[in-house]
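One chain of protein is taken out of this complex; the other chains stay put.
As written, the chain order gives the labels A, B and C, with residue 1 at the start of each chain.
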Amino acid sequence: MRFLARLLDRAGERVKKSPAAPLYPLVEAVNAALFSPDETASRAPFIRDALSTKRFVIAVVIALFPVLALATWFYGLKVPVMLLVAYGTGAVVESVFAWFRGEHIHEGFLVTGILMVLIFPVTTPLWVFVIATVFGIVFGKEVFGGVGQNPVNPALVGRMFVFLSWPALVAPSAYPEPAYRLFEWYSPAADAVTAATPLLQLKTGVLPPDASLLQLLWQVKPGCIGELSSGLLILGGLYLVFVRVVNFRIPLGMLAGSALASGLLGLFRPMPDLVGAWLSGGFLLGMFFMATDPVTVPATRVGKWIAGLLCGLLVVIIRALTPLVEGVMFAVVLMNLASPLIDEGVRALQRRKEADHA
Amino acid sequence: MNPGDISPLTILIAAIFTNNILLSNYLGMCSFIALSRRLDTAVGMGLAVTFVSTFTTALNWVIYHRVLARGALSFLPGGLGDRIQLEIFALIVFIAVIAAFVQVVEMVLERFSPAMHQALGLFLPLITVNCAILGVALFMVIRGYGFFQAVAYGFGSGLGWLLAVLLMAGLRRRLRFSTVPRGLEGVGITLIVTGIMAMAFMAFAGMVRIQ
Amino acid sequence: MNRHLATLVTPIWKENPIFFHVLGICSALAVTTRVSNALVMGAAVTCTAAATGVFVSLLRPVVQRSVRLVVEMLVIATFVILFDVMLKAFWYDMSRQLGPYVGLIVTNCILLGRAEAFALKNPVLPSLLDGVGSGLGYSWVLVVVAIFRESLGAGTLLGLRVLPEGAAPAQALFLPPGAFFLMGLLVWGLHAVRRRP
Partner (left out) sequence: MREPRVPAAVIVGAVVLACGALLLGANLWLADRVARNVRLAQVRLLVELVGVTGLSDAEMERFVADNLREEKDDAGRVRRWVYLRESTVGAVLYPMEGRGLWGPIHGVMAVNPELDTILGVRISRHEETPGLGAEIEAAWFLRRFEGLRFVSDDETCGPLELHVVKAGTAKGPLEVDGISGATETIRGFDAMLGRTLHEVLGDRRAGP
């Protein structure tokens, strides 16, 4: 409690000090903790708008709401139920930990809960979904002291665990064809029609001739709940970039990194269409809403570029060279894990440069 | 088909990513936990492990296949070579080679490159009890690697360990500012982060086509 | 006698080598996919730790400081190889399942650590008890981790099915990451229990 207060205090001081007020206190708190203060003031000028955590949460919820609404239309009542389950489980786990620590529940889970729903296919059994939520919150967040202190994306930690535990239940082969299902409960028996995702088709090289890039952009396509419409994800993502809730360096770095890897690998083997790869699978969802999570990326500006590049590279490498169809989840977590090291490297270089100048 | 057919390059990549000696064989955990506390010690120990693992694997391969293995001494007269069974000493010999190599390197460094000695000197003695190095030697025997495969495996395992310990050192530096529950501080949280790392590295499983 | 009992019991709980000295974690993670493997591995460490303790203690009056590490390593390695050969001769299947990890007991810091810290300073009987205690302290942790990993990760215990048919075990616990998470949880739990009087 006192520790958190101290962090927030320090962030608050900086808000007062610089004309470039912090994006949200949490990032700032972590930044402040990672940097020594005199270093930071000059190095985080891109933060321009004073936003509280609440406003950050609201912005993300606004950006993702259309996606959820569309998913409910196409996948039925199970989508809102999953959201309720995620929030319910999250609330229980968080309050247990908060009680032990003597703190309040943090509204940050509102975002994690939505992401949790979006990264699972609607076919996921609810018990698997509950286990993923619990695992993600406990091992992705609470063991590190809660919101703002987690080194990796909690939703993805939960997703990875169930992906490795019950691959058959959450694997791409089980993704259903989207169809009008509003007010219906999705059941595997009634909706036996599963469809190959565009990503799988790209991987096996049998993209149907009528699937143009425009269609990938505007039509709904099978996949995880959040991968339904690329168009809505782009709109939501751009909105977040526009209101400066999301830093543009990571997404741009990811696009560049994937283009680079795709080009390099393309010299040796046939590669799927690059733009097609961007528009299919979880790339957009990961790029705008997962990889950009401010507490899990490097704090330095150069570091953000490097992390984005690395993430893009890894997505393409995992998608192309391993038996896995989708690589975004693993790529984002690997990038999260490398982020502190990237920061260290960048700062060491900067220190050396300053020393040379002086 | 025998293991001789896999290219050393494949083994190198597999040893770093798909089959990381720390994340999938759990070797070198003790020093991993102890030395990932600081970035500079992690770098030092990681480099030392890579160096020692590469060269001792080469040495151990030669000694094992030219002296200890069954039939290696069959050139001796009078069928003597077939009667001597030295395989049982492999473990002791491996340890001795590692310890001796570390000693020699330390002396050479002290004499000719004090700067290097300053950087690595502290970590070299610790390596003798790093099970990753001995583990590499034992796996090399079990998997029947050829010389270049063994060297690639030793080098790759060292690099894989270096990668893991560097990532962990960075993360632990960042975790210093997290309010980790008290019982988890230190060892506990390191194990959990290693678990997340091991899960993420599972993505590379199957990246290397061995067929 | 009471003192001897304390020597035996202390490393099992109060000064458990895995938790409070972070020794021997490598093999603790590696062989815990099956309870049977964990039991054998625990037996291996207990036997070699006890034998090492006795012999290092016996050699104590004649060994000089300068060479004590060499002697300790030799003694440890000899007993580890002995156990390995016996396993190969009398329980071949198990020896194949444990793979190189029996050999790796040599670098298990528990043995060298206890030899250095205890057997080098104490008479034979306490050294034996300390070796057995350390081995048991190591073993029970292995078995506990293995019980969780085998039952939840593979749905069996000692090869017998324990999860109901149709309940899919969580393979991730069987894979390497599971070992790290369970070990982390166990460390957490133990510290929490120990702090409470």
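Simple rule for what comes next: contacts are C-beta pairs under 8 Å (C-beta built on N, C-alpha and C of every residue); 3 or more make two chains touch, one makes a residue touch a chain.
Quantities reported herein were computed from a predicted structural model and do not represent experimental measurements.
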item	value
Missing chain: touched chains present in the view	A, B, C
Among B:Ile6, B:Ala48, B:Val102 or B:Ala132, the residue in touch with the chain that has been omitted	B:Ile6
Interface with the unshown chain - residue positions in chain C	33-34, 59, 61-67, 70-71, 74-75, 77-78, 81-82, 85-86, 88-90, 92-93, 96, 99, 121, 153-154, 169, 171, 174-175
Residues belonging to chain B that touch the chain removed from view	1-3, 6, 18-19, 85, 88-89, 92, 142-144, 205-206, 209-211
Touching residues on chain A - with respect to the absent chain	167-168, 173, 323
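Here, only the chains that are shown with their structure count from here on.
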item	value
Pair joined by more contacting C-beta pairs (B-C or A-C)	B-C
Intercentroid distance (Cα basis), chain C paired with chain B, Å	21
Chain A-chain C separation of Cα centroids, rounded to whole Å	41
Junction residues of chain C, two or more chains touched	172, 175, 177, 181, 184
Touching two or more other chains - residues of chain A	139, 143, 161, 164
Chain C residues touching chain A - in the complex, by the definition given at the top	168-173, 175, 177, 181, 184
Residue ranges of chain B touching chain A (in the complex, touch as defined)	39, 166-167, 169-171, 173-175, 177-181, 184, 189, 192-193, 195-197, 199-207
Chain B partner contacts - residues on chain A that touch it in the complex	3-4, 7, 30, 33-34, 100-101, 139-140, 143-146, 149-152, 157, 160-161, 164, 314, 317-318, 321-324, 327, 330-331, 333-334, 337-344
